[in-house]
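Omission of a single protein chain aside, the complex is shown with its protein chains in their original locations.
What follows is subunit A.
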Amino acid sequence: MSLLDVRDLSVRYGSHEALHDVSLSIDAGEIVTIVGPNGSGKTSLLRAIVGAVPISAGRIKRASGLILGYVPQRLHIDPTMPMTVARFLRLRRGATRDQIASSLSRAGVPDVTDRQMADLSGGQLQRVLLARALVSRPGLLLLDEPTQGLDQPGSAAFYRLIEEVRRDTGCAVLMISHELHVVMAASDRVICINGHVCCHGTPDVVSSAPEYRALFGSGTGGALALYRHDHDHAHGHSHHGHAHSDGATCNHAHPENEAAD
């Protein structure tokens, strides 16, 4: 059975529906990437899976005994709180000194153990967050734009690290990414969402799907189109069950949700 099974999930913020009828499942050991424009509900989906936002419909089923390792989009460590890296990793119950040291070296930052969290660089902080997620040997890693704020070599190195972690520990990975060229190379499956699941499948299938092209354009991964957000696109099928403004064309702009993403 799958590690994680999401069926017909909907998430609402007041009267705004961030996600509706989202179904997906994650199997052991696979890397699945979620792509989608700003405000498409990617972060809401991850937060619903960890239980940080209430779901308004559907269900989320985790395999029994599944341990989640979550790396949030941003972590602001307030400088009023003194916190060494080692102490931060020990916040997960029962982490031993050895586990902490091996997680940190696994994540490529073996020398920061005694540094203050507030003094870390952006890249170091991301790796420390990953190390924290790894301490409890998770079956599923959830990463929300883990390379945000890293330069290109930094983010390429980070994605290589994720693959190594998967290879060595066998954990599955569900991550959100904006970097389409990397996504297509590093993922087993890609799920393209925009309030609902637009399309999903292997990177080949998704990058040639009309829904994906409509969202991201068809050029070299369409990286620029991702940010343009002018995606009035036609779905070839009509099973989405939401009202379209003019029949076949759906306008998925969710400007009011930009900040929540």
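Operating definition for what follows: a residue touches a chain if its C-beta (ideal position, glycine included) is under 8 Å from a C-beta of that chain, and two chains touch if they have at least 3 such contacts; residues count from 1.
To be clear about the criterion, contacts and distances are computed from a predicted model.
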item	value
Which of "Tryptophan synthase beta chain", "SoxAX cytochrome complex subunit A", "High-affinity zinc uptake system membrane protein ZnuB" or "Integration host factor subunit alpha" matches, in UniProt, the chain that is not displayed	"High-affinity zinc uptake system membrane protein ZnuB"
Residue of A:20, A:47 or A:106 in touch with the missing chain, whole complex considered	A:47
Options A:28, A:60, A:77 or A:101, residue touching the unrepresented chain	A:77
For subunit A, residues in touch with the removed chain	47, 50-52, 68, 70, 72, 75-78, 80-84, 87-88, 91-93, 116, 142
